[in-house]
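One structure follows; several queries about it will come next.
One protein chain omitted, others in place.
So, chain A:
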Amino acid sequence: MRSCDGHAALRPGVRHARALCRQAAWCVLPARVLLVLTSHKGIQMYESDGSIMVYWHALDATEHPTAQAVFARGIAAASGRFICVGLSSGLVLVFDIPPKGTNVTVSEVLAEHSAAVTDIAAELGHDGAGDLVSADDSGALCVWSSGEEFALQRGGPGGAGIPCSCSSVKLWNGILAAGYGNGQIRLYEAASGALRARVDAHARWIYALDVAPATGKLLSGAEDSFVHVWQLGRSPDTGDIEVGPGAPGAARGGRPCACCSGAARPQIEHCHAECVPDTQVCGARFCDARGASFAVTGYDLAEIVRYSRA
């Protein structure tokens, strides 16, 4: 399975060398593409075709109390030469990836989450302000600015009323989409952390979100056997009755950098629902940048099912 942003994740269920594989993703950096696998043993980075293991980062179980499960989960490429990976301890490791060769180093450790990291997402081409988001099991989200030094921009937006574990996050055009264990999808402004939409989307645990960067289509897959396609966007703001310090007029006249102004209101629309019968969906990705087709897999399913628009 290949996806256009080169970041295909097949969530839990794959056995790899007697390790419990939690996630696999292709990380696309300008200089190279790496295949990253996380498990309860550690983090593996391969050349994109899986031929050569470039780097192995072992997780030391003995450092942790025995009752605690140890694993790595959440993978994202950020700021040109970094790959971020989340840990069950709540730490986020930032790896500095050389243009070639195996000299991968841990350049930074981000300690902000107090629960196990569930997912990490970055928005390509949005380097700088709020281009990286990490989520954890308590439902907290952290927005980071990537770069030579990663800076926490906002911890746990929407702090109150977080329903439960945030299992999946995605960033698009400054909109932060988060999928939760109780079937909700929430949209936040990545820059301000303001909650802009709450969707009762699924009847069970949401496992996967994906976004088509060219069109802003959002894909969600959950244990209720449904896959939904949504359209993200920003309203032209004509219907926005409130006039706050955000000054919508100024933003409209100025540069349309919506993520910074926060003036154009994030929108979400339901486009399509697909039931994958008797399948607890645990992985779902778009197959192209426009989101015209997507691929889905589920627990106990040895197949990847691909759907495309007729």
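The rule is short, and it goes like this: a residue touches a chain if its C-beta (ideal position, glycine included) is under 8 Å from a C-beta of that chain, and two chains touch if they have at least 3 such contacts; residues count from 1.
Throughout what follows, contacts and distances are computed from a predicted model.
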| item | value |
| --- | --- |
| Undisplayed chain, where the name is taken from the UniProt record, one of "E2 ubiquitin-conjugating enzyme", "Organic solute carrier partner 1", "Ribosome production factor 1" or "28S ribosomal protein S22, mitochondrial" | "Organic solute carrier partner 1" |
| Residue of A:R32, A:H57 or A:R198 touching the missing chain in the full complex | A:R198 |
| Options A:A69, A:V106 or A:A151, residue touching the unrepresented chain | A:A69 |
| Chain A residues that touch the omitted chain in the full complex | 12-13, 15, 20, 66-67, 69, 115-116, 118, 136-138, 163-165, 167, 181-184, 189, 192, 194-205, 224-226, 228, 239-242, 244, 246, 262, 265, 267-270, 273, 275, 277-280, 299-300, 302 |
